[in-house]
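All protein chains but one are shown in place.
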């Protein structure tokens, strides 16, 4: 089952969290930046990027799925800021010694147990 | 090149963003939750999870890499909150029609152009 | 000139930032908590409260001014979370040695210079 917003993924390769982690670790190391990558430094950098992401959405009112009214510049800006959040999140998990991909899979399983699918019709479920 | 914090990844499979995206899309759909997954709703949910992540670190002062002094309960809590941030980020990208993995790879390339590796010694680089 | 959302302020005294600052400093000191109130600890606590504030709004879609559809419980919860953000912000400014009230007044003056009022009609201004 998929989302209906997959127009941009056609033919793209499947990027793994481990690949991104390895690239980021090398990126930081060859620049001598890893010395600054303490957990709380990275966490605050993450918060900073979440702020930049929020600024894109701040004066827009409700935004439709798929961003039909956005310019390509706005979409590119959004891609950059969402990516920045992801990249700091991956680095934060890395310096904390966590396997982010495994943690995410485990959390989905945990959520599935916490919120079992009922036999409700979608209409009934939506009133929860 | 890798990080020195990989103790938890041994033997684990390489989790892709697309796999997580597909699982989350199905998870939301079978529960009738996708109707609530507008971009700004998901963005605020993401901010909420970043807040919960920050609360884990808030009174600790500087935290050492690898979290050597943390209990296994604290580490598990951290794994859950980091995962929650990731899961909402993936869903936000999805409802916006973005390919998060490709966007992240592109951003790393862009960052590499913006911050070229110099011939500085690590010691010199660290004074920047 | 005032807002149209002042129903809750009738007859209430005018609370100053300095009064809140003094109360919070005493609160922390008599409980021995001030030792934890380093700038970055308080900043992360602030981020945590912003997360809790966002959670109140996360699944609601656009929300009307004055919150006409909210229950009194929801409004009370909101008052608490907005207050928590303010209280940590005041404490953060305090441990940084800043006068938050003066800083805020200065920022309003600076903003007024940056964004001068034009002779545009409101309708014209709104298209900016």
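So that you can tell them apart, the chains are marked A, B and C in the order they are listed, and the count of residues begins at 1 in each.
Note that contacts are C-beta pairs under 8 Å (C-beta built on N, C-alpha and C of every residue); 3 or more make two chains touch, one makes a residue touch a chain.
All of these numbers come straight from a predicted model, not from anything done at the bench.
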| item | value |
| --- | --- |
| Chains in view touching the one left out | A, B, C |
| Touch with the omitted chain, as defined above, among B:47, B:67 or B:98 | B:47 |
| Residues from chain B at the interface with the omitted partner, ascending | 40, 43-44, 47, 61-62 |
| Chain C residues touching the omitted chain (full complex) | 1-3, 5-9, 12-27, 29-32, 35, 37-40, 43, 46-47, 50, 53-54, 57, 60, 62-67, 75, 78-80, 82-87, 89, 92-108, 110-112, 115, 117, 120, 122-123, 125-126 |
| On chain A, residues whose C-beta touches the chain left out of the figure | 36, 38, 40-41, 44-45, 47-52, 54-55, 57-61 |
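We adopt the following convention: only the chains that are shown with their structure count from here on.
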| item | value |
| --- | --- |
| Whole-Å separation of chain centres (CA-atom averages), chain A against chain B | 6 |
| Distance from the mean Cα position of chain C to that of chain A, given in whole angstrom | 28 |
| Chain B: positions in contact with at least two other chains | 38, 40, 47, 50, 54, 57, 60 |
